[in-house]
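Note that this complex is displayed minus one protein chain, with the remaining chains in position.
We just call them A, B and C in the order they show up, numbering each chain from 1.
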Amino acid sequence: MAALEAGKHVWCEKPMAVTLADAERMTAAAQASGKTAVLGYNYIQNPMIRQIGAILAEGTIGTVNHVRLEMDEDFMADPEAPFFWKNELAAGYGAIDDFGVHPLSLLQVLFGLPSRVFANLSKPYPDRPNREGGRRSVENWDVSSILFELGPEISGLMALSRTAWGRKGRIALQIFGSKGSIAYDQERLNELQLYVTTDKPSEQGFRTILSGPRHPPYDRFVPAAGHTLGFNDLKIIECHEVLRAIAGEPARVINFERGLQIERAVHAMGQSHREQRWLELS
Amino acid sequence: MAALEAGKHVWCEKPMAVTLADAERMTAAAQASGKTAVLGYNYIQNPMIRQIGAILAEGTIGTVNHVRLEMDEDFMADPEAPFFWKNELAAGYGAIDDFGVHPLSLLQVLFGLPSRVFANLSKPYPDRPNREGGRRSVENWDVSSILFELGPEISGLMALSRTAWGRKGRIALQIFGSKGSIAYDQERLNELQLYVTTDKPSEQGFRTILSGPRHPPYDRFVPAAGHTLGFNDLKIIECHEVLRAIAGEPARVINFERGLQIERAVHAMGQSHREQRWLELS
Amino acid sequence: MAALEAGKHVWCEKPMAVTLADAERMTAAAQASGKTAVLGYNYIQNPMIRQIGAILAEGTIGTVNHVRLEMDEDFMADPEAPFFWKNELAAGYGAIDDFGVHPLSLLQVLFGLPSRVFANLSKPYPDRPNREGGRRSVENWDVSSILFELGPEISGLMALSRTAWGRKGRIALQIFGSKGSIAYDQERLNELQLYVTTDKPSEQGFRTILSGPRHPPYDRFVPAAGHTLGFNDLKIIECHEVLRAIAGEPARVINFERGLQIERAVHAMGQSHREQRWLELS
Partner (left out) sequence: MAALEAGKHVWCEKPMAVTLADAERMTAAAQASGKTAVLGYNYIQNPMIRQIGAILAEGTIGTVNHVRLEMDEDFMADPEAPFFWKNELAAGYGAIDDFGVHPLSLLQVLFGLPSRVFANLSKPYPDRPNREGGRRSVENWDVSSILFELGPEISGLMALSRTAWGRKGRIALQIFGSKGSIAYDQERLNELQLYVTTDKPSEQGFRTILSGPRHPPYDRFVPAAGHTLGFNDLKIIECHEVLRAIAGEPARVINFERGLQIERAVHAMGQSHREQRWLELS
């Protein structure tokens, strides 16, 4: 906010803020400033995610009826890993804001955000060793299980875990439509699975599409397909989009306004867990 | 029930019955008869599912904290596939009793059934063409999204779809523990993924274990590993277990009593969906 | 041969014989008898191999220019596994007749046998422990590396190992044509990979086709796709084909005459290795 007030453009790491009130203040400040204020959602920049968007837009898999999201890592999977700031309630709910915002950003660019959510947050390990000795209660939830709906037509689930041994950077996406299906896993971010019903019946199957120059802006990085973009290339694409936003060009970014919607979904999940009921999102 | 009354042993296809009252009557009849009365849950017979049980029992992946289940096929994925008996409410809720009972049977033999469930059932296609002309409203739910808990320690999700283009016989299982993880997919029923933390850090990864003579009763079918058992081999194992049950030997079967528990879980899901609240299972 | 002379039909395990002279005598005896005399090449019966044949016949991948074959198991991979009869020269060359005949049978039904071969046979372990104590020299070759041609148009390689740790029943096949490619691995015998150039450029990829009722005679075993046939199902299909052959119906079998061609290819490989030159096959 200080940067915005100082007349600077702002590129802010996600999650936007721990409290919804802060996120709202930040959004208001951004709107007042007239400056570019965007969030660091880099996974939406993957050419394969853009390709999923193109496939959906062209109607290749028909009308979508069901979506599944998973995000898993294992950096908190060891029950004897010491308590640290991410285990404090002051750092947020845990998996949903630390992690869930990433799959939510994918939902946002592909479909828009959920219209309602139902969440069950859980603590695999109630306490962890303290660095200073003894043990300390874990204050937030490393695992989250969420049902959602994207309007009346699309049902979905989102599963998140920071304690999933063996998963290192998994963001899995499954999209089912009336004419086909899409599957994607961030651990193989250069691949996309597509099933369509227009192939000859005896030859139908999920196609493993390898990223390549046909999936812009891959072509700006390597001239040949199947040669692999990396995590940092997605960051470079993100930089480019941020610069386009600053230059007033159409840009693929999640600005504070849209980021605030993601925060609202996160807090609706938290509230749903507390109240054990569906929470509507306007 | 007629068979039981006639003094016959009974081997009954799943789901047990459409109504809970019928399932309860069948169970009472079985108990009264003193005969063997079991259900046709063949997937629990897969040597790889037994191997998962062994891995869990030996503590190889530690204490389990999270479980995910998926079951998907595409035989109702075409929105223009004609209305048939499985679309009638008289045939049950749809995905949860037609399908969900399979992953529930895996849960039952590995962990026991859920202690509570929260379900969201959905209809991808509100109506279908009638064979006699016109269209008819679909009466049950081809897609189901369920949260569950296995006691206070284990959270989970179960996703079911009969309209998942490209999925032909998927029953996917992910189990996360304090020392490792397990993943399994029925479309590759001769494989099992295991991640453990005891491997050297730079060499840790999910192992793809191929079924073989080390995973009984695979050894009764083929002497060499990696040569593939099929769906019908699982049925043969099931026959063998049914015969053992009849002979009074310890057998891996789901009898009517245990099958009734699965039905109770199914109906709790249906009720949870109607009442939009968590349903406890005793 | 005694069976043939006694007027019996004969179904004989592969390889046909250790020496070419024996294989020729067996073939002559079969021809003289007028009886059905076939070899137990079960892998050609896999519906997915038949599907590969259909894809080739329909020209879906155009004109084939290159083929790669691999067959690997690990039952001799332990250098301390004791010497046994399969290590004796009296049992044949080793990998090429114990193993190579399987991929050769696939070649035969898909393309016909090689027109010329060049082989390099190798011994990973020069000796093995004797069951009676001491060590004994291994007399044949557990690993074989072969170049071949299928007429002037198709080049190929075949790699065989009985000492390939981790491979349990791998028979991998890669076929490259002017319009597409096919890949297959026997460890996942219910899957087939197909790449065609007629898909939209941004959506091209290898399709993972799951075996199903569209791939006869899968439909005789399971009514739904993706439910997995096993090794023994292939044996059942083979039985059926043998019975058809006996009944005088068109049958997918490798009879002694065609089996003799496979033996000739094996012995040409052995001779090529000894003489370190290309061997032509008529």
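Some points to look at:
One rule holds for everything that comes next: a residue touches a chain if its C-beta (ideal position, glycine included) is under 8 Å from a C-beta of that chain, and two chains touch if they have at least 3 such contacts.
For clarity, every value in this text was computed on a predicted model and none was experimentally measured.
In the complete complex, the hidden chain is touched by one of A:188, A:264 or A:277, namely A:188. Touch with the chain omitted from the figure is made, among A:68, A:116 or A:167, by A:167. When the omitted chain is restored, the residue from C:40, C:53 or C:124 that touches it is C:124. Screening B:5, B:199 or B:275 for touch with the missing chain picks out B:199.
As for the chain not pictured, it touches subunit C at residues 61-62, 65-66, 68, 70, 77-79, 118, 120, 122, 124-125, 143, 145, 147, 149, 155-157, 159, 161, 163-167, 176-181, 195, 197, 204-206, 276-278.
Mapped onto subunit A, the footprint of the missing chain covers residues 73, 75, 167-170, 187-190, 210, 212, 221-222, 224-233. Within subunit B, the residues in touch with the undisplayed chain are 51, 54-55, 60, 192, 194, 199, 201-210, 214-215.
We adopt the following convention: only the chains that are shown with their structure count from here on.
Copies subunit A and subunit B of the same chain sequence form an interface built mainly from equivalent positions, shared numbers / all numbers used being over half. When each chain is reduced to the average of its Cα atoms, C sits farthest from subunit A.
In this assembly, the C-alpha centroid of subunit A lies 48 Å from the C-alpha centroid of subunit C. Between subunit B and subunit C the centroid-to-centroid distance comes to 37 Å (mean Cα coordinates, whole Å).
Averaged C-alpha coordinates put the centre of subunit A at 30 Å from the centre of subunit B. Listed for subunit B are residues 167, each touching two or more other chains.
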